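Pasting in a structure now, in C-alpha cells, and then I'll have a few things to ask.
As you look at this complex, bear in mind that one protein chain is not there, while each of the others sits in place.
Here is subunit A:
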Amino acid sequence: MNEAMATDSPRRPSRCTGGVVVRPQAVTEQSYMESVVTFLQDVVPQAYSGTPLTEEKEKIVWVRFENADLNDTSRNLEFHEIHSTGNEPPLLIMIGYSDGMQVWSIPISGEAQELFSVRHGPIRAARILPAPQFGAQKCDNFAEKRPLLGVCKSIGSSGTSPPYCCVDLYSLRTGEMVKSIQFKTPIYDLHCNKRILVVVLQEKIAAFDSCTFTKKFFVTSCYPCPGPNMNPIALGSRWLAYAENKLIRCHQSRGGACGDNIQSYTATVISAAKTLKSGLTMVGKVVTQLTGTLPSGVTEDDVAIHSNSRRSPLVPGIITVIDTETVGEGQVLVSEDSDSDGIVAHFPAHEKPVCCMAFNTSGMLLVTTDTLGHDFHVFQILTHPWSSSQCAVHHLYTLHRGETEAKVQDICFSHDCRWVVVSTLRGTSHVFPINPYGGQPCVRTHMSPRVVNRMSRFQKSAGLEEIEQELTSKQGGRCSPVPGLSSSPSGSPLHGKLNSQDSYNNFTNNNPGNPRLSPLPSLMVVMPLAQIKQPMTLGTITKRTGPYLFGAGCFSIKAPCKVKPPPQISPSKSMGGEFCVAAIFGTSRSWFANNAGLKREKDQSKQVVVESLYIISCYGTLVEHMMEPRPLSTAPKISDDTPLEMMTSPRASWTLVRTPQWNELQPPFNANHPLLLAADAVQYYQFLLAGLVPPGSPGPITRHGSYDSLASDHSGQEDEEWLSQVEIVTHTGPHRRLWMGPQFQFKTIHPSGQTTVISSSSSVLQSHGPSDTPQPLLDFDTDDLDLNSLRIQPVRSDPVSMPGSSRPVSDRRGVSTVIDAASGTFDRSVTLLEVCGSWPEGFGLRHMSSMEHTEEGLRERLADAMAESPSRDVVGSGTELQREGSIETLSNSSGSTSGSIPRNFDGYRSPLPTNESQPLSLFPTGFP
C-alpha cells in the first residue's frame, strides 16, 4: 500500500465530482533529505538544458485558508456532532495565481478536492461569502444565488474602471454575476462574516450588508501601512478592528500596549537601543511616505468626509475596535465630540504602524504586529457594554520573533487559543504558546489536551490568587508608564498615550470583582517554540520548480531560540525574497498517507495535545506539521511550571498548484457540489433559527412545538435528556467559601417553637449520624495536633447576638427573644443555629476521624448547653455545629463517598407524590 502510494503520482486528475483530487504524500525527515538530493539532480539539468517541463506550474500570487459555509461548525449541521463522529470540517484553501484562482477542499479523509478554478486575469482578493444571518425583518436578497464568490479582479466587470477598483459577486450556483460594487481607488482586501462584507481600500474601509450589499458604514481614518497588507484590519464575528490614525483621549480604553517592558528581557534581547533606533528611521520613512500619498482617494460616492484635520500629525499604532452591529450607518468617526456608540475599544498597540492583526476564534483576543516585526502583541479586550473609555485592554503577551525586520502576512490561532502562529513575508511561521487568560505557558497549561483554568488546584487551595492580586494592587499595577521608555523618540505616542495608573488605584481598592479595573496582569515575553521555514533559497532560483521537489516539502525546522537565532539571510529587496504563506490548525489528515509506514508511531492512540499545523506556501504545497510540545529537556525537574519546548515534524504534503494543462472548473455547478450543499445546509439552518419556513420544503416545518406538545413533552422520550444538561460547577470558587469561616460564622434564625435543632433539615447532622463513619482512627493524634494549631475559630459560639444584655434575666425566656423591635425585622422569636466551617483538614481519612471527633464534641457541648444557665445561653435551643472544613477543588470529583449521602432526602419536605419523586442520586456508591 505504502509502496503503491510512493510510486503513484499523488495527483490524480480524475474528475469525480468535477475537480482534481490530490492524495497526500507521506513526508518524513528522511524524505526531506531525499528531496534535497532530488533537487540537486533535478534542477540543475533543467537550468542548463532548458528543456520544457512536463509539468509546468502556474505562478502563485497569494494563498489563504478560507472560512465559509463548508467549514462552518456552528451553522453547518454536518458538523454538529463534531469530535464524536469524526465529522471534521474540511480545510478550505484559496490560491490566487497570476491568472485566475483556485479553491480546494481537504476533508478529514485527506483527499484534497478541487472545487473551483478559473483563469480570467489576476485576482487581488477573493472570498466565498458565508450565508448571511437573516431574520423575519431582514431577508436575504440573494438566497437562491448563494454561495457567492466575491472577487476583486484587475479588470472589473464594467471594464472601464481602473484595475482592482471593483468587487464582483458571482453566484457559484448559476455562474452569473449578481452584483458589482465600484470604487474609485484600488481595493486591497476583502473580508466577510455572516453580517457584513468589508472592502478594504487605501486608508478606508467600507462595509456592506451581507443580505443586500447596500452600504452600511465606512471608515476613512485608517493609518496606512507600507505593506504587505496596506490597510490591515481584523474582522471577528461582530467586531472590526482597524488601525486608527489618531488617538482620541475621551474614547481611549484603559491599558493597551505596555512599553514593551524592555527591562524584563534584556537578557534575551540584546539590543533594545538598537531596536529603538531602527524604529526611529522607520517612522521617518513612513511619515514621508504618507505625506506623499495622503490626498489620494475619495470614496465611491463623494460623501462629504469629515476632514481628518491634517494639521495634526497622524499617530501610528492605534487600534480601534468597532461593533459592526451598533456602529450605525454612514461614516464611523472617532472624534472628541462623537459619542462612543459602536466603539468597543480604542487603544495604543504599537509605536510603529500596525502591520497585521487578527482576532482569535472566540474574538476576545487580538494579536497585532507592527512594521518592524520584532515583537507581536497579544491583547485581551475587556469590554464595557456602554463605553469604550470604560473598556480595558490587557496586554497579555509580547511575542518576540527576533531582531531582524520582517513583515507579517498571516496570523492564526489554534482552536482552543493556546497556540498562535505568525507567518512573515520571509516564509517563516513562528509558533508561540499563549494562554487565553495570560500567564506563563508551561507544562500544566500546554501539555494537557484541554484548556486548564488559570489557577491550578494548588494555587487555588493555597489562596494564591488573592495574594497575587493584593500584591499587584499594592504595586499599583504593572503598567505604569515605563520611565525608561522616555528615551524613545519624543514624538513617540506610546508613553504619552498610556493612562495614568494612579487614578485607577483608588477604584481597585475595594473592588476585587471588576475585571476592567483589576490590576493589569503581568506582561509575558514569549519566544517562539518552533519556527517553520519555507525553502527560500531554493525558491528564488526558479519560478518553475520541479514537480516533486516542493511536493515533498522542503523546510528547515529550528528548535526554540534559547540561544540567539543564527543570522538569517536578509531577504532581497525584490519580490523574490517574499513568500506568501498561510497557516491554519486542523485535525490530522496524515493518517491516510502514513497509516502503513508509520504504524510504530502511537500518535493514533494517544490523545493529541496540539492539532496539526497546516502551512501552504507560494509553491502551492500544503504541508501538515505534527507539533509535539514537551517539557524542556534541560529542565532539572519536571513540574507544572516547567517551560516547554516543541518538536515539529512534517507528516504529509499535498501538491495543489495548478498546471496550465488543467481545465478550469467554473460554475454553474451541480447541486451536489460541496460548496452548494454547504450553502444549502447553512441557509436551511438560518431559516430554522429565524423561525421561518425554508423555501422548497414540503410542508411547514414546525420547529417550535405547540404549548400542548410541550406540556405533554415530559412523558416523551426526551425525558431524561435534561439530566445531561445539569451544570454542577460553573465557576472557580474562592479557596474558602464565606461559610467556611473563620471570619464569618453562619447562623440561622428559626421561627419560634422549633426547638429541636437536631431534627432540622440540615443535612449536616444527619450525615454525621453515628452509623455513618465506622472509619478507623488511624492518625487521629497527629490530626488532632494539627487541628489545634489550625483552629482559629472559637470552639463554641458566643452567646448569641444580644448586645448590651442589661435587661433582667428573668425577662427573657428561652425561646422568645426580640432582637430588634425597632426596625421591625425581628418581630418574631428566633433561635439560632450555627452553620459554619472551620479550617480545612487534610484528606479523606483524617477528615473521617475529625468528624468523629466533632461529633463527640458536639454531644459534649450539647450537654454543656443544657447544663448552663439560660443567662449565658441566650437562646436555650441554640446550639453549635462544628463543621470540619473543606477545600473545594477545581475538579468536581463528585464521586466522593464520604460526607453527604442522599439520605437527607427524607428531610426534604416536598409535596411531590412519593413514587414520582424518587431522587436520582449522583452518588450511587454513596451508601455505606
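Here, a contact is a pair of C-beta atoms (placed from the backbone, for glycine too) under 8 Å apart; a residue touches a chain by one contact, two chains touch by 3 or more; residues count from 1.
Just so it is clear, contacts and distances are computed from a predicted model.
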UniProt protein name of the chain not shown, from "Phagosome assembly factor 1", "Phosphatidylinositol glycan anchor biosynthesis class G", "L antigen family member 3" or "DNA replication complex GINS protein PSF3": "Phagosome assembly factor 1"
Contacting the left-out chain in the complete assembly, out of A:382, A:582, A:613 or A:644: A:382
Touching residue (missing chain; options A:221, A:252, A:368 or A:653): A:252
Residue touching the undisplayed chain, where the options are A:24, A:130, A:236 or A:441: A:236
Hidden-chain contact residue, picked from the options A:452, A:635 or A:692: A:452
